[in-house]
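Supplied in structure tokens, the structure appears directly below.
Every protein chain of the complex appears in place save one, which is left out.
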Amino acid sequence: MKKSKYSLLLTLVLVLSVFLAACSGGNNTDKKSDGAKTSNAAQEIKILSKSEIPTLDSVKTTDEIGFNVLNSINEGLYTQDKDGSSVPALVDGEPEVSEDGKTVTFKLIDAKWSNGDPVTAQDFVFAWQRAIDPATASEYGPYMMNGKIAGAQEITDAAVAKKDFDLNTLGIKAIDEKTLEVKFEKVLPYWKDLMAFPTFYPQNEKFVKEKGNAYASNAENLISNGAFKLAAWKGPTAMEWTLEKNDTYRDADAITLKKITFNVVKDNNAQVNAFEGGEADITDILSSDLVPQYQGDERMVSALQPSVYWIKMNYKNKALANVNIREALAKAFNKEDLAASILNNGSIAANYFVPDKFVTTPDGKDFREKNGDLIVFNADEAKAAWEKGLAELGLDKLELSYLGGDTDSAKKQDEYIVNQLETNLPGLKVNLESVPFAIRLDRAKAGNYDLLHSGWGPDYPDAMTFADLWLTDSPNNEMSYSSAKYDGLIKKAEEAAANPEEYVATLQEAERVFLAEDYGVAPTYQRADNILISPKVKGLVALPFGPNYSYKWITVEE
Amino acid sequence: MARYIIKRFIYMLITLFVIASLTFFLMKLIPGTPFSTAGKLSPEQLQIMKENYGLDQPVAVQYAQYIVGLLKGDLGISFQFNNVPVTQLLLERIQPSLVLGFQAIFFGTIIGIVLGVISALKQNTWIDYSSTFIAVLGKSIPNFVFAGVMQYYIGVKLGWLPVLFWKGWDYTIMPTIALAMFPIAITARFMRTEMIDVLGSDYITLAKAKGASSFEVAFKHGLRNALIPVITVLGPLTVSLMTGSLVIEQIFAIPGIGEQFVKAITVNDYSVIMGTTLLFSFMFVVIILIVDILYGVIDPRIRLSGGKK
Partner (left out) sequence: MAKEDMKISKDKFAPAILDASLGEAIGKPSLNFWQDSWLRIRKNKAALVSIIVMLLVIILAFVGPLISGHGTNEQDLKRTNLPAKIPVLESVSWLPFDGTMVRNDGTVVDVYEQKNIDEYFWFGTDSLGRDLFTRVAKGIQISLYIAFLAALLDMLIGVTYGAIAGYFGGRLDSMMQRVIEVISGIPNLVVVILMILVFKPGIMSITIALAITGWTTMARVVRAQVLKLKEQEYVLASRTLGNSHSKIIFKHLLPNLAGVIIINTMFTIPNAIFFEAFLSFIGLGLSSPLASLGTLIDDGFKTLRLYPHLMIFPAVFISIIMVCFNMIADGIRDALDPKMRD
């Protein structure tokens, strides 16, 4: 009995040690490469990401890290330059624009895929048709194309109605191997920027068809035409991947960086610890809780983003359909304090919905200059409007539900805003609700809320990406806002697209009507992102739309 | 015994089927779709997506399809990870969680037993109190605090151990310690109370009278009898540790399954939720069977099979 007990224990220990050895072996080589960091000039960096890459199929990608990687390994007709402007990439010189401004003919340069194939006009046609094809089930394809690329909306409509459709009706045609013709639905002042967006990247038809369902499922099943190529990526669930310089890239000489290693670290504190412990050169965006810790530290880089947050007020609620109530709510919380004390990460109070430092008007000024601050915190005005509104409704108190935001510091912001609203508007009771991410979006889509803290980040640098949110039939309106005057103004702007001055002036007027007359939403803040970057890494560029960072110009110094 | 195990095995299949069915229907009660996180889908587009994935069908039809797939060994595909098969996802992600869970249980139990036995032998002395204190503190301080503080001081400041990632045995030490706090605490506490019980028994008095030292008595005679509640609790705990911990995996950037599971639930990734639930339940049911069998081994007086009286 005694003997068997001990032998059992012994076996257990043996099994355990074999088990552990098996599990921990194999990876030992990874650790040795750490020693390489002593040679400072090595053009290699390590970057942290908060999430895995759900997909690298450019027509399906929707997330920031996916866009960042795609932007590094692929290129479209245009690309974002260091200042965020769109400059020619695969397009040769200025394209030919038709008289009505709706048809553009591009000449392509001689670029190569990393498997040696040339990048052809047909690659664009193939990719775009895949993006709009309902069978691909792409989110961004229809979102970016409908109403912009000729024929896109019709394809989606036909698919919904279960009717036949022809992908060749999409407004893109390969005239010959190096000539591409694109038809827009209307005049798009921002078409160059659109062409820089990953959804509009080309895909090598032969390669994609050959790989079938396996396309873009890991590094082996993906080819690139960008500055880097994917050297290692085990697929969507991988928590580590590496990019290496692509020697067949059209501008390979301009790229100094040899290798980028990405690691997924989801916890904010752990990201900082990894950075401090020398496991990373660049972190992902820091949560605002961690920012004060690095205030004044040269390693922290802050960039104001064109993302604006606001409180949506649901018009289905009778009280919120009253303009005075909306005015009261929009003016009743101190957003300067919100930005400075609660967020405390470089974010600024928003008194507008088209962000600051986002677009410039034709006369070279910022879009914001004309309208300035449209809804400013003012407790007295808020209270006056509140009492007027309540009197009109015949109420003396009001209870509203408030669906909180989904950003990392949202809880704190929402607690502050709710407290401010209740303090400054007597008789108001706000119930703060926190629900899981998916349910929150579902309720937003269904319009099942009173107040909703949410935001919008642009996909191309034009005020229209914000302005068309509030159209009566916009799927992102989500609050049943409907104003004939506003719809008319946006229509007028679209028609005036060929005339930049009028276009911008009309959009500015629309913004003023929406905020200063209708109090359509209660803007809260414009976000700033902060990252930690090692002093030896130079040349990281923050981009205003699509991908948030470009690694192309990075060099590692002593 | 063989008959008993076969019977339990059949029960096991039924239990798993019930769990799968209940989870399926409960999940479908939660509003939203796996695409609800895609904020930029228009309603028409959402409709097309649902059709593509068969989510527009009645729940009963979806259920039938799921069960048929399950019988063929097909767990479906993940929505959040662009169509990665759930089987592949589980296989990739379970390994680190298994290693960590196993190590935490193994070392946690040993340390816990030692602490508990010492406590019992030195009942109501400062040794007992400090052992209790250590055990309780291990449980009172949430493990993310413990892990975070350890990561900063031992990893970053002192540089004794790797800060994070999953690249070798030394990378498992800190997460194992953080996870082992609970098994240490629970084993130590149960061990103390059972040991005190056992040490008061007549046969222990007899062994002592025969001149056995108290440690000899404790380990030779006491341990076995004190094990019943310990294995009862440790069984399921093993499963929950082996199926991963969201917090520890996030802090140490470990490619485990726990963190996946929580994310899947919050974004309605149905097939991943179902797959992980089935895996978890399977391990749970098997462990419970093992524990039930062990009762009889540890204490031959216990009869489970029933009816045989």
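Labels for the chains are A and B, by order of writing; each one numbers its residues from 1.
The rule is simple: a residue touches a chain if its C-beta (ideal position, glycine included) is under 8 Å from a C-beta of that chain, and two chains touch if they have at least 3 such contacts.
Values in this document were obtained by computation on a predicted structure and should not be read as measured data.
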{"item": "Residue in contact with the excluded chain [from B:Tyr63, B:Phe219 or B:Tyr295]", "value": "B:Tyr295"}
{"item": "Touch with the omitted chain, as defined above, among A:Ile439, A:Ala497 or A:Val513", "value": "A:Ile439"}
{"item": "Residue of A:Asp117, A:Glu244 or A:Asp337 touching the missing chain in the full complex", "value": "A:Asp337"}
{"item": "Identified contact with the non-displayed chain, of B:Glu44, B:Glu92 or B:Glu194", "value": "B:Glu194"}
{"item": "Touching residues (missing chain, whole complex) on chain A", "value": "268-269, 287, 289-290, 292-293, 334, 337, 341-342, 404, 406, 411-412, 414-416, 418-419, 431-437, 439"}
{"item": "Touch residues of chain B, complete complex, unshown partner", "value": "11, 14-16, 18-19, 22-23, 26-27, 29-31, 123-124, 129, 132-133, 135-137, 139-142, 144-145, 148-149, 152, 185-186, 189-190, 192-194, 196-197, 200-201, 228-229, 232-233, 236, 246-247, 261-262, 265-266, 273, 276-277, 280-281, 284-285, 288, 291, 295, 299, 301-304, 306-307"}
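Note that in this section only the chains that are shown with their structure count from here on.
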{"item": "Inter-centroid spacing, chain B versus chain A (mean Cα positions, whole Å)", "value": "37"}
{"item": "In the complex, chain A residues that touch chain B", "value": "16, 19-21, 23-24, 27-28, 30-31, 52, 54-55, 57, 60, 62, 134-135, 137, 139-140, 142-143, 146, 156-157, 159-160, 213, 217, 234-237, 239, 263-267, 269-270, 273-274, 276-277, 279, 436-439, 441-443, 445, 475-476"}
{"item": "Partner chain A, residues of chain B touching it in the complex", "value": "30-45, 47-49, 52-53, 78, 80-84, 88-89, 92-93, 95, 99, 102-103, 106, 148, 151-152, 155-156, 159, 163-169, 172, 250-253, 255, 259, 265-268"}
